[in-house]
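If you scroll down you'll find the structure; I have some questions about it.
Missing here is one protein chain; the remaining ones are kept as they sit in the complex.
Each chain carries a letter (A and B) given by its place in the written order, and its residues are counted from 1.
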Amino acid sequence: MPGSTVTDEVELIGTGRGGGGGSSGDSGNSGGGGDDWKGPSGSARVPQRAYVTGMTIALAGILMFFMALVSAYIVRKDMPNSAWVPFNVPRILWLNTLILIASSFTLARSRSRFLANDSAGFRHWWGVTTILGIFFLAGQVIAWRQLAAAGVFLSTNPASSFFYVFTAAHGLHLLGGVLALLFIAFRPTHRLTKGTATEVVSMYWHFMDGLWVFLFLLLLLGR
Amino acid sequence: MRLSNRNSSSGSAAPAAMLAALIVIMVAATVYVFAANPFPSRPPAAITSVGLLVDHQYFLTLCVTGTVFILSQLGLAYAIWRFRDRGQAAHFTRGNNTMEMIWTTATIVLFLGLGLMGRKAWAEVRFTPAEANAVQVEVTTNQFVFNFRYPGPDGQFGRLDPTQVSASTGNPLGLDPKDPAGKDDIVVPTLTVPVDHQIELLIRSQDVIHNFYVRELRLQQDAVPGMVIPIHFTANQIGHYEIMCTQLCGLGHYRMRSFLDVVSEADYQNFLKQQGASQ
Partner (left out) sequence: MSSHAHTGHAVVVEPSGFIRKYIFSIDHKVIGIQYFLLALTAVCVGIVLSLLMRFHLVYPGAHLPLVSGGIMTPEQYLALVTMHGTIMVFFVLTTAPQGGFGNYFLPIQIGAPDMAFPRLNMLSFWVTFLAFVAIIAAFVVPGGAPISGWTGYTPLSGMGEVTGPGEGMGQTLWIVSISLFCLASLLGALNFIATTIDLRAPGMTLFRMPLTVWGWFVTAILGLLAFGVLLAGGILLLLDRSAGTSFFLPAGLVVNDQLQPHSGGSPLLWQHLFWFFGHPEVYIAILPGMGVASHVLSTFSRKPVFGYRAMAMALCAIGFLGFMVWGHHMFLSGMSPYSGFAFSVLTMSIGVPSAIKTFNWIGTLWGGKIQFKSPMLFALGFVSLFVSGGLSGLFLAQPAVDNMLHATYYVVAHFHLVMGVAAIFGIFSATYFWFPKMFGRMMSEPLAKIHFWFTFVGAYCIFMPMHFVGLAGGIRRYADATGTTYAGVLQPVHMFMTYAAFITGAAQLIFLFNFFWSLKHGAIAGKNPWNATTLEWITDSPPPIDNFGGDYPSVYRGPYEFSVPGYRQDFIPQNLTPEQAALLK
C-alpha cells in the first residue's frame, strides 16, 4: 500500500520533531519518547491503523491463495485430454449470490449507522447482515447436498472438483466472517467506540462478497 | 558513553591476512581445476552440432562469470587486507552515484547480452520442429526402464491401450493387438540410431516423471505422463553412449539407465531387419 505508507511517512516525520531522543549512553530519563507514542500498555500500544493495515495485508494473502486456485482452474480446464465436463452450477447459487450481495449493502448501512452514533440502527443492520451470512452458508450446504443427490461428488470430474474446492475454501473463509460478525454483534457497544473492529470486519466481509461474485462468474462463464 | 573504540588497531593483521589468503587460494584452485582438468571435471565431447553450440555458450558464460568471479573475489580479498584496522580513520562516504550507474549498466549489458546470445543453441532444438524425413522413435519410460519403439516398415506406430499394459507378459507399452499398424512395431530396451541422420524422439511416460538425458548430445528432456514431447538431434559420431534418467522417479531412480548406439546407416538397416524378424 504505497499510498498509506506515504501518509504515514508524513505523519511520522511531523510528530518526530517534537519528541526528544533518548541518549545512547543510558536509558535514563534524559530524553522522552515521541510525543504521540501511546506507551506500551495493553492493546493501546498498537495504533488503530495497524489493524486496518493488517487486514489489508491479510486480504492480499488470501487473494493470492484464491488466485492460485483460479489459475489452476484455467490451466486445468484448457489441458489437452482434460476430461473436462462443463458444469452446471446448482440454481440455488443465484439466490445465495443475491443474499451475499444484499449482505454487503446491509453491512454498509450498519457501518454508516455506527458512524452516525446510532447504536440501535447499527445493531439492527449488523444483525441482518449476520443472518444473511448464515443464510448464504446454509444455501451453500444445500447446493452441495443437491449435487451429491445428483451423484456429483468431489472426484466426479475436474469441474466438480474445482466447484467443491472453490465453494469449500470460500465457505470456510466466510464462516470466519460470520463468526466475526457474531463476535461484534454480542460485544457491548462501549467496547466498540473506536470503530476499528467494525471497520476491519466490514473490509473482510466486502472482500469475501466480491471474491464470491468473481468465483461465481468464473464458474458460470468460464466453465 | 564510550568515546572511542577499545583496542582498536590490535589483532587485525592476522585474520585479515588469513582471510585474504584463503580467498586467493580458493580462486587459484578453482581457476586451476577449470584450466588443467586434474580430475574429470568436464563433460565428454559433444556429438551433435547443437551440442557444440551449447558448449560454445557455456564457454562464453564461463568467460564472463569467470572474470566477474576473479575480479570480485580478489577485490574482496584486497579490501580485506588493505583496509584492515591499523588505527587509521575510515574514509567517510555514503556512496557514489556514478559508480552505481556504471556497474548497474555494465551488468545489465553483460548479463542480458549473455542471456540473449544463448537463444540460438536453445532455438535450434526447441523452436523448430523435426525435418519431415527424420527417423521417429518413441521413448516410453516407466519405473525404472526405458523402452524404445520403432514404427517398423509401415512407418506407422500402432495404437496404445493403457489397459493392456503388462510388462510381465511382454507388452510393456500396452500395444493393442487389434491395430494392424502395431503388428510390425519394434520395441527394444536400448536406442539404436543411424549416424548423420536426424532423429525425432517422442518422449512419454507411463507413470511418474522421468527424464531422457545423454551427456554427449547435450540434450535433456523430462518425460511427463499425459504428454508426448518431441525433441530431435543429429548425432555425428558413431559410438555407444549412456542414457540416464535425471528426474527423481522413485527408489530405482539411480539404476534407471539405457544406452544410445549411434551406428552406420548399413548397421542401422541390419538392426531394423533383425529386430523386425525377432518380434
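Miscellaneous remarks
We adopt the following convention: a contact is a pair of C-beta atoms (placed from the backbone, for glycine too) under 8 Å apart; a residue touches a chain by one contact, two chains touch by 3 or more.
Note that the structure is a prediction, hence the values are computed from the model and not measured.
Touched by the hidden chain within the whole complex are the displayed chains A, B. Contact with the omitted chain, checked across B:149, B:218 or B:232, is made by B:218.
Annotation: of B:155, B:226 or B:239, B:226 touches the absent chain (contact as defined above).
When the omitted chain is restored, the residue from B:145, B:181, B:244 or B:272 that touches it is B:244. Counting over the whole complex, chain B has residues 1-5, 8, 11-12, 15-16, 18-19, 22-23, 26, 29-30, 33, 39-44, 53-54, 57-58, 61-62, 64-65, 68-69, 72-73, 75-76, 79-80, 83-86, 88-96, 99-100, 103-104, 107-108, 111-112, 114-116, 118-123, 126-127, 142-143, 162-163, 165-168, 174, 206-209, 211, 213, 215, 218-222, 224-227, 229, 242, 244, 246-255, 257 touching the chain that is not drawn.
In the full complex, chain A touches the omitted chain through residues 1, 4-5, 8-9, 12-13, 15-24, 27-29, 31-42, 44-47, 49-50, 53-54, 57-58, 60-62, 64-69, 71-72, 75-76, 79, 81-84, 154-155, 157-158, 161, 165, 169.
Throughout what follows, only the chains that are shown with their structure count from here on.
One finds 47 Å separating the Cα centroids of chain A and chain B.
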